[in-house]
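Inspection log for the structure reproduced underneath, given as structure tokens.
Only one protein chain is missing; all other protein chains are in place.
Up next is chain A:
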Amino acid sequence: MDIRYSIFINKLEKQLSAYGDREGIIPVPTASIDLLIVDDEEIALKNLERIMHKEGYQVVTESSGERAFELLKVRRFDVVLTDLLLGSIDGLELMAEAKKKDAETEVIIITGHGSVDGAIEATKKGAFHYLQKPIRPDEVRSIVRQAVEKRRLARRVRDLEQKIGADFPDIIGNCPKIVSIKNLIRQISDSDANVLITGESGTGKELAARAIHQTSRRHEKRFLAVNCASLTEELLANELFGHEKDAYTGATQAKAGLLESAHEGTVFLDEVGDMSAAMQAKILRVVQEKELMRVGATTAIAVDIRIISATNKDLKALCAAGIFRQDLYFRLNVISMHLPSLSERIEDIPLLAAFFLKQSAKRAEKDIRGFSDQALSLLTTYGYPGNIRELENIIERAVALAKTELIKAEDLPHDLKDFHAFTFRRRTGNMKTLEEIEREYIQWVLGQVGHNKSEASKVLGIDRVSLYRKLKRTVFEE
């Protein structure tokens, strides 16, 4: 074991136990280690496979450099054991591809006589070790074990750093709902599963999506935010999927779409509930088949992206109403996260107000230190239909108007001082679908008109046939 890693791990675990987490290091079973062996000499390949298989690793072998290269494009390995000279593709190119897929993959280079210089160069470029042919079983076992251990420790360090270090500086708040959101983000940091974030406008859905991306293994790749409601369907399709040359008038050259450019990264689809049926089908293909077609293309392009989507609509209700595809809903909603409205976390308002005050005062180059009691009281009793975004705007405006080192009531918008703004919201615990509301409403109207269906259909603004169809469905379901 590398002594530096051991010391670092010990330090991190001490810090972690101070935070109340008593979880220890759990050795990774060798059966969960994926090993790729690449050698164009069949006998050497079989020998290595036998030795590593006995060690309990999941072994994949390849005798062709080209095939191994293709395999590394789509699959991650914990350790790659490769010959340096493989024909048209060499071990260094395989190493680059393996590390492109997963920077923590350890690569061991095997060399024949006379190619030691190349092996040393490979080590300089990031190979874990090199082995000279003929391979001695004890030596290869030992080197692979060290590589596995290094990878395990690197993973563990990352996990511990995430647990104790990053506390999501952009997600402000200590209320139980926000703490559980932060915990959920940490829990899913190792996962590649799609996430659906729900919550009212201005609750910080994009911030949460960015935090999920930042803690994931994709954090070094692109985070791409797309507002599905802001573009027309054609523009959205062109922006997301790109186009081939001559796909339409004016497409003088081929262009990669945003989804393609976010390969191995994360795509944030905001207001996903506003996507058209055609766009939903295209996105489903990306999610399901992990491939996309540029506009005007005849062949698909493979993409590896994680999709985080967000909406302030009730997607389940939209599915029930046939507006949103249920298969896409299930694919997007593997992990769901609901962000509370600001009125559900009023204990965080002073903290958030102080945070925005510091930011705005710095931007405005003003020395403002806090809020008067009256101003703080107004801020904490307001309903915030626009949530955190509205609070941020109120503070920014107050900073611009403030003449002293305290924000006073008169610096706040007049409606906060002059109006009571009673705000109420849908109860999130017992939300009804549109279908349920429709059913209840039809029953209520029928009751009001003495169960006269002609009268009821007039009140409902639908024809009698539609009313009968809806009633039939209700009876059938019941």
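In this text, a contact is a pair of C-beta atoms (placed from the backbone, for glycine too) under 8 Å apart; a residue touches a chain by one contact, two chains touch by 3 or more; residues count from 1.
We adopt the following convention: contacts and distances are computed from a predicted model.
Enquirer: The complex has one chain missing from view, so what does its UniProt entry call it, picking from "NADH-quinone oxidoreductase subunit K", "Protein glxC", "Molybdopterin synthase catalytic subunit" or "UspA domain-containing protein"?
Expert: The UniProt record for the chain left out of view names it "UspA domain-containing protein".
Enquirer: Can you tell me which of A:A96, A:I120, A:I135 or A:A225 touches the chain that was removed from the display?
Expert: Within the whole complex, the residue contacting the unshown chain is A:A225.
Enquirer: Out of A:G112, A:G296, A:P350 or A:G383, point to the residue that touches the absent chain in the complete complex.
Expert: The one listed residue touching the chain not shown is A:G383.
Enquirer: Which one touches the absent chain: A:D117, A:D138, A:D167 or A:D418?
Expert: A:D418
Enquirer: Please output the residues of chain A touching the missing chain, sorted low to high.
Expert: Within chain A, the residues touching the omitted chain are 200-202, 206, 225, 227, 229-230, 270, 274, 312-314, 341, 383, 385-386, 389-390, 393-394, 397, 413-415, 417-427, 431-432, 437, 441, 445, 459-461.
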